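The complex appears here minus one protein chain, its other protein chains still in place.
Note that the chains take the letters A and B in the order they are written out, and that residue 1 is the start of every chain.
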Amino acid sequence: MNALAIAVDNAPWQRRWRRFRRNRTALSGLYVLVALIVFSLAAAPLEALLGIDANNADLLSRFDGRSATNWLGHDELGRDVLIRLMYGGQVSLGVGIAATLLGAVIGISIGLAAGYFGGNLDALLMRFTDGIIALPLLPLLIVLAAIDLTKLGFSADFARSSAASFYRIVLIIALIDWTRIARLVRASTLSIREREFVLAARVSGAGTVRILLRSVLPNVIAPIIVACSQVLGSVILFEAVLSFLGFGIAPPTPSWGNMLNNAQELVATAPMLAIYPGLLIFITVIAVNFIGDGLQDAFDPRAE
Amino acid sequence: MFFLRRLLGMAIVLLAMSFVVYGLIGLMPGDPIDLMVMSNPGITAADADRLRALYSLDEPLVTRYGHWLIAALQGDFGFSRVYAQPVLDIIGPALWQTTKLVALTLVISSILATALGILSALRPGGKIDTLVSFISFAGISLPSFWLALILILTFAVWLGWLPASGMGRPGEEGFLGNARFLILPVTTLVIANIGGVTRYARSALIETLRMDFIRTARAKGAREPRVVLRHGVPNALSSVITVIGMNFGTLFSGALITETMFAQRGLGKTIYDAILGNDYNLALVALLFATFATLIGNLLADLACAWLDPRISVI
Partner (left out) sequence: MTALLSVKDLTISFPVGRVNLFTGHRRAIHAVQDVSFDIASGETLALVGESGCGKTTAGRAIAGLYKAPKGAISFRGQDILDLPRASRRTVRRAIQMIFQDPFSSLDPRMTVSEILSDPLKVNGIGNAQEIRERVQDLIGQVGLPADTLNRHPHEFSGGQRQRIAIARALAPEPQIVVADEPLSALDVSVQSQVLNLLGALKRQRGLSYLFISHDLAAVHHIADRVAVMYLGRLVEIAGRDALFAAPRHPYTQGLLAAVPRIGHRRRRRSLIEGDLPGPLAIPSGCGFHPRCPLAKDICRRERPELKSHAGDRAHLAACHFAGEAL
């Protein structure tokens, strides 16, 4: 009985999954993304297996070619390229997912507030959102990333640490990537707040917070998922370019962006050092975008 | 009325932006007086304090911002620390350089995107459509700095056909001499830009082709390519312009990347260098000009749309 009820209740999700699966590009995107995640997570085990230390600079083996333990050779400081690419993947994907989720929290809050309360608050919040969307965001991000954390009262040690650079880039990207999610959540909230089950909850005495969390939010999950999947790609690109420009993840912690830091000068001597990280970014983002596109179709209410 | 409201909105955005960035700059590494002290060992601690008072750095943020704003409204945007020139003298040529880059990109990518959109929309789901859609996704997903790197590697390092960077030597500044330097940056920006625009053009066209007047034209026996050209293209073009208008900010971000990669002194690179070099006044004003240009771009795109599509009335 119970199992049946749950199975039936999952029907919309099963339908969506079936529609998603039919989309071959989206499905391959998903496979590629899973493979990339496995690739990144395999860094530490592989490092141990090969008995090398990817952070260990060894100037004697700069630019050395492949070998039995260094499958993709060495970089300009003699570090193992493959393992650093794998660790870089953890950082790049980690920043991407964390900043998208944090941005989603901001976007959901703003979208719910604007859509549910409407009126002047809605007008104000949406003007604000449109204003942010129109701005040239990269220079703004650079300004935010250039802030000296010690002037905000953090210790100098923390400010220089790569943990700080991780949190900072997650935070500043989240500060600008919420807009799309906010607009989608607002639009869905607007339509849901007039639905009779929400009115019924109000009549029965439920407070605003309870209604938002229990009646509205669960019913806007689908558009949120679609929006997040579409935002993730651009977030990964933002992390890459900021780290590349020296405003993101601080070396020696590798990210796919900052592994390209020196690539421009080295492009003639060691082109592969410039090609690998960029190729990984490209493959990741295109996979994510294919997934996002597939989710959009699969979650399209007109198809339900 | 609409026009006035837009201008008012722009003014508000610029004001808010200038205040926020002005405040953020106070949080950037280095203190202007310290920087002066560093570059001139003759300055004593007492001098430094006097300087601080002179630049009213000891006053609260809002007061300082007020002074700055009043001066700025009178056209005095202050000096660049690094270049020791009025910032406007630096921003002028940079703005012109960026405008060239962006304008070329816009023209080329609008034409290409419309053409690709038409090719896709003729047979949605067909082979060409699949290919175009793949290209669009690739364009959206390419990190443009890396694309620039690959283009440099291919055309400057390996093939040696084009210069890797710079804007031309003083002697060969004529348009053609200059154009050689623009080929790779514009290519980069077009590729980065075209994916999103094409997807938009395609869906707008498919929508249009479903609309009634097109069906009527078809029913009257007009041939397919003719129908698409007569009715589809204007519609596709106006939606291309809409999406370009909405994405001016993104375009400028792209310009920052390409200018930095190809060492072209446009507005984007000016901002980037200014922040790296602690030249904050220059960074602030350049960023405001970039924002202003972006907003003007949005507005122009809206006006162009209204002009192309009589159904939308914006004024």
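Heads up, the rule we're going with is that contacts are C-beta pairs under 8 Å (C-beta built on N, C-alpha and C of every residue); 3 or more make two chains touch, one makes a residue touch a chain.
No experiment lies behind these values; they were computed from the predicted model shown.
A.B. asks: Mind giving the shown chains that are in contact with the missing chain?
C.D. replies: Looking at the entire complex, the absent chain's contacts are A.
A.B. asks: Pick out which of A:179, A:215 or A:229 touches the chain that's been left out of the picture.
C.D. replies: The missing chain is touched by A:215.
A.B. asks: List the residues of chain A that touch the chain left out of this view.
C.D. replies: Counting only chain A, the missing chain is touched by 1-2, 5, 8-9, 195-197, 199-207, 210, 214-215, 218-219.
By our rule, only the chains that are shown with their structure count from here on.
A.B. asks: Can you list the chain B residues touching chain A in their complex?
C.D. replies: 9, 12-13, 16-17, 21, 24-30, 137-138, 140-146, 149-150, 152-153, 157, 246, 248-250, 252-253, 256-257, 260-261, 268, 271-272, 275-276, 283, 287, 290-291, 294-295, 298
A.B. asks: Hey, which residues of chain A end up touching chain B in the complex?
C.D. replies: Touch list, chain A to chain B: 127, 131, 133-140, 142-144, 146-148, 151-152, 233, 237, 240-241, 244-246, 257, 260, 263-264, 267-268, 271, 274-275, 277-278, 281-282, 285-286, 288-290, 293.
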